[in-house]
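Every protein chain except one is present and positioned as in the full complex.
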Amino acid sequence: MTIDKGISPIEFRLDPSSGVPTYLQLVQQVEHALRLGYLKPGDQLPKVRDVVASLTINPNTVLKAYKELETKGLTAGRPGQGTFIQAALTQVALPELGGLRRSMLDWLASADAAGLDESGVGALFTSVLRDFYKDHGRAADGGAAAGGETEGVA
Amino acid sequence: MNVIETTGLGKRYGKEWALRDCTLTIPEGRLAALVGPNGSGKSTLMNMAVGLSVPTEGSAAVLGVKPVGSRAALDGIAFVAQDSPVYRNLSVGDMLHLTRNLNRRFDDAAARARIADLGLPLKKKAGKLSGGQQSQLALTLALARRPRLLILDEPLASLDPLARQDFMTTVMTAMTDDGVSVLLSSHALAELERVADYLVVLSRGKLAVAGETDDLLASHRVLTGPAEAADSYAQRLSVIQDKRAGAQAHLLVAASGPADRVEPGWEAHPVGLEELVLAYLRAPGGAPAAAPSPALVSHIQPTEAAR
Partner (left out) sequence: MSVLTMPAQPGHDTDAVLRPLPWRRMAWVTWRLHRGTLISVLAVLGAAAVFLVIAGLKIHHNYATLIACKPFSSAACQNLNSDFNNTDWTAGNTVAILMNLTPALLGAFVGAPLLARELETGSYRYAWTQGFGRVRPAVARLVLVAATITVLAWAFSQVFDWFFQPFLPQEEMTVLTATVFDTHGIAFAAWTLAGVSIGAFAGMLVRRIIPAMAITLGVYLVLALAAWDLRKYYPVAVVSSSQNINIGPSNRNSSWILGGWFTGPGGKPLSQATADKLVALTYGRYHKAFPHGYTEWTRYIPVSKFWPMQLIEAGWLLLLSAALIAATVWLVRRRAA
């Protein structure tokens, strides 16, 4: 068992078979860690060098991920010190979450009644999700690099 | 600044052209992967970049300097040839001392620290080290010269997976710490996706495609759709690879824009690096009929037939 008492509460890992570009995996892992509470505002992200050394990836990839996080407003770089979390992800209030949950269950019941099985539901959901964020999410981000979300849909 | 710039570079051995018509612009700060099968011209290109051989036609500039092989170029470039040549009868310590004496700039302290980290005994003859250790020694010596450009010819070919990871980790951290640009040639496509941010694909002595990895991946996609509509659709696209069954066709295309509209009835999927490279390598005579916009892709060579 190795414990790396580094400067950051989190450690990245990569999933080479996920098909998601490397830098995006890093971005997603930071967002996921924020959501789950592993990271709080003020915490430091792993130093670029440490990420490069532990994952054997290109430093430009790490820099790209960190820049993306900065663009999203989640992090801020302090020169000479590192990259720090500066905002929490917008939390949705608990009552709202409950409401969203209920409407999802209703929809699932209709889908089930229509004859869609679990993977069918998943495929439909994924494609609509992509469509939605393609039109809404990308415009909001602005300035995102051409790489990454290349999925076009029929 | 571009670390490597070539214009119509070619090299002929006897009657055979090992490399022809190669025009490249590799920007600094990248790890550029040079991929292609044996005999595709990778070593030929690298040898010209480090001044070991002279072009038959065209020109090359490295680190903004012409001609290649001049003092400024040699100073700024460190080369590790295939199988990491070192003097087999010299000890590790002797190789350190030798490299120090043959170079203007050499970080002896850093090199010794690294050798100690690697656990290489200074008195051991270089020829008696294992393959992985020899590679690491050659890499240590190269990096201690504090080059701006590191050129590695098939560095991973004879290394086991552990040695490969150690080697690439050293290269990556050198990029991070010192801002070294890297050009490395490799067969191992699967591992390149993590490390390469610039790609140069050579096939049979010609440049098939070159560009930033992200741009290349963004500008290519696989379109899946009905086989009978494939021909007419393909006319309007730059098709790199065309795979068909009875009812279904997969077209790997170079798109001219990420928001290129996909025809109804067709689905677009992203392309992985390995798939992309293999498609270009298998494409007969090179690449597609029409070149996509240069904004996204640095260079694609039109085929002879299509010109």
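The first chain written gets the first letter, and so on, giving A and B; residue counts start at 1 in each chain.
Heads up, the rule we're going with is that a residue touches a chain if its C-beta (ideal position, glycine included) is under 8 Å from a C-beta of that chain, and two chains touch if they have at least 3 such contacts.
Owing to the predicted nature of the structure, the values given are computational and were not obtained by experimental measurement.
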Displayed chains contacting the withheld chain: B
Absent-chain contact - pick from B:L98, B:L122 or B:V262: B:L98
From B:L90, B:L122, B:A157 or B:A188, residue that would touch the chain that is not displayed: B:L90
Candidate in contact with the missing chain, chosen from B:T6, B:S135 or B:T173: B:T173
Hidden partner chain, touching residue among B:E57, B:D75, B:D242 or B:E267: B:D75
Missing-partner contacts on subunit B, residue numbers: 47, 50-54, 63, 71-72, 74-79, 81, 83, 85-90, 94, 97-99, 101-105, 107, 110, 113-114, 117, 138, 143, 145-148, 170, 173-174, 177-180
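Methods note: only the chains that are shown with their structure count from here on.
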Subunit A - residues contacting subunit B, complex: 14, 16, 19, 21-22, 48-49, 52-53, 55-61, 145-148, 150-154
Complex contact set, residues of subunit B against subunit A: 29-31, 165, 168-169, 172-173, 175-177, 193-197, 214-215, 217-219, 221, 258-260, 262, 264-270, 272, 296
